[in-house]
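All protein chains but one are shown at their positions in the complex.
Now for subunit A:
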Amino acid sequence: MTALLEVEDLHVEFRTRDGVARVLNGVGYHVDAGETLAVLGESGSGKSVTAQTVMGILDTPPAYVMRGAVRFHGEDLLSATAERRREVRGEGIAMIFQDALSALNPVFTVGFQIEEQLRLRRGMSRSEARKRAVELLDLVRIPHARQRVREYPHQFSGGMRQRAMIAMSLALDPEVLIADEPTTALDVTVQAQIMDLLAEIQRERHMGLVLITHDLGVVAEVADRIVVMYAGRIVEQADAVSLFRSPGHPYTEALMKSLPRLDAKGTTLDTIKGLPPSLLRIPPGCPFHPRCPRAEAVCSVDVPPQERLGFGRTSACHFAEEVLNG
C-alpha cells in the first residue's frame, strides 16, 4: 500500500558563503490519512527544511535538493512540473507556520487571505468565498466570525491568529496538513487549546497531520507515530506508545531525560551536554557521537545504519538493541 505522503532519502544542502551546509542527510518518513506523525528534534535539526522541501517552497538558491523523493499518493513531487507542484500546495498538502503574525500578510484582512484561494482555485465569487471564509472561521471557533473576517491580522490575539491560519490552511480541504511548531509562539493555556483544535480537526477530516515540535508533552498527547531528527537524519522512528515506554536511541533517551517531570520535582534537569554539530562539518561516523554517553570507538568511524527493531521501529545506532532493552 502506498502511503499518503512519503519522504524518502532526502538530501538537501545549503550553499552559503561559509561553505556547503548539509542540512538534510537522508530523511525519510511517511504519514497516512487519519494519522498524526510528530517530528521531533533540536533546533537546526532540519525539521522545517524537510517540510519546506515537501511543500516545494525552499529558497533555491541557497537550498538544493540533491537526492531523494517526496511522494504524494505515490506520485513523485520533486520531479513534477512547477504547475503540478502548485496544484498540490494548499489542496493536497497545506502548511501552517509557527508565528502567525509574520506568516499572515499584515496589509490584507484575514478574510481576504482565506478568500483569495477560494476565488482563484475554486472559482468562487466574492460573496460565496466570503460566506465560506466565515464558515471556516466558525469551524476554528473564532467568535463573531462575521465581523472578524473583515479585520486585519494585527487586530487578532495570538491564539486567534493561529486559529485564523488554521482556517486558511483548511480552505481547500487538504489531505495532509503540516504544522510547523504551531503553538511555540503562544501562551501555555492557549497552546493546549490550539493543539486540541488541531487534533479534533485532524480526526474529523481524517487528514494526515505532520506535527513539527520541540514539545515532548504535546507529542505524548496527540502523536500516533514519532520520528526523531538529529543533524538532518532520522535517528529514531517508532509509534508513540512504545517510544515513550522505551526509547531505542541514545539521543531520544537524552531528550526524554531533559523533560521536566512532575514526579521528580526539585532534581536538576538532565540536559543534553554539548551542542549539535555544525552542518558545515558533520563529524564522521555517528553524528551524535561527540555528545553520546554510550559512544564507543566504532561510533566515530562507521555511520550507524537504520536498525529495524520490529513493529515498524527503527533506530540509527550501533547499539540500538542494547539501548532499547535498557
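We take it that contacts are C-beta pairs under 8 Å (C-beta built on N, C-alpha and C of every residue); 3 or more make two chains touch, one makes a residue touch a chain; residues count from 1.
Following the convention adopted for this analysis, contacts and distances are computed from a predicted model.
Name of the non-displayed chain as stated in its UniProt record, restricted to "ABC transmembrane type-1 domain-containing protein", "Oligopeptide transport system permease protein", "Secreted protein" or "Cytochrome c oxidase subunit 1": "Oligopeptide transport system permease protein". Considering A:154, A:281 or A:308, the position touching the chain not shown turns out to be A:154 (whole complex). The missing chain, though absent from the display, is touched by one residue of A:75, A:91 or A:138; that residue is A:91. Contact with the chain not shown here comes from a single listed residue; of A:104, A:201, A:272 or A:316, that residue is A:104. Screening A:55, A:129 or A:286 for touch with the missing chain picks out A:55. If you put the missing chain back, the residues of subunit A touching it would be 52, 55, 57, 59, 86-91, 94-95, 97, 99, 102-108, 116-117, 120-121, 152, 154, 165, 168, 171-172.
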